[in-house]
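Only a portion of the chains appears, each positioned as in the full assembly.
Chain IDs A and B follow the sequence of writing; residue 1 opens each chain.
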């Protein structure tokens, strides 16, 4: 199982704030996960398209496409941050 | 070091007094307070709400403070960031740094703010006459953080 979290504009656009899924068999990195999510189509395909500005954190650390994903991980997807 | 994410307002004077109390080696306190403005990118702002990522936000802020302490000879730093609903003139964020001398305190304070703006998971949603909108990240904030990478 992996936990997926969505924040801010992405949470609204995707209509979900969190979900738990089985790690897809062929998904081992962040880039694989976002590609897998895009296959859901609709807002997923649009919001997570290549070139769209979103960030991914794995276990609460900023990650990039090559970051490895494993069972039990908490993976968050969110827009560029705008605090301060 | 203290990092706090909270809905409640903070008392700047009391926070800075607590930060420096009991250390007569402190010669300098640099601090920054960010406030809600009633205008952004030309549009009136009636209020905003701030969302964060509980757990990661605190961890990100602590890491930024640790990096500042590695980089400059400072004593301590305090970061308070509010979340929830805020209105114009409300305090959003406080960053305060104590040191022996002003140069280090100023630099570390500005460094923490610049990285907070680009690395700490907070998101602002503004209420404007045209409705609510998520605030877009600013390229100028990326540039401000990027300048600390220069040799």
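Assume a contact is a pair of C-beta atoms (placed from the backbone, for glycine too) under 8 Å apart; a residue touches a chain by one contact, two chains touch by 3 or more.
No experiment lies behind these values; they were computed from the predicted model shown.
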Report summary line: Expressed with the labels used here, the whole assembly is A x2, B x2
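We take it that only the chains that are shown with their structure count from here on.
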Query raised in the report: In their complex, what parts of subunit A are in touch with subunit B?
Result: 5, 7-9, 12, 53, 57, 60-62, 76, 78-84
Requested in this report: Please name which positions on subunit B make contact with subunit A in the complex.
Outcome: 34, 50-53, 55-56, 59-60, 81, 92-93, 113, 116-125, 134-138, 141
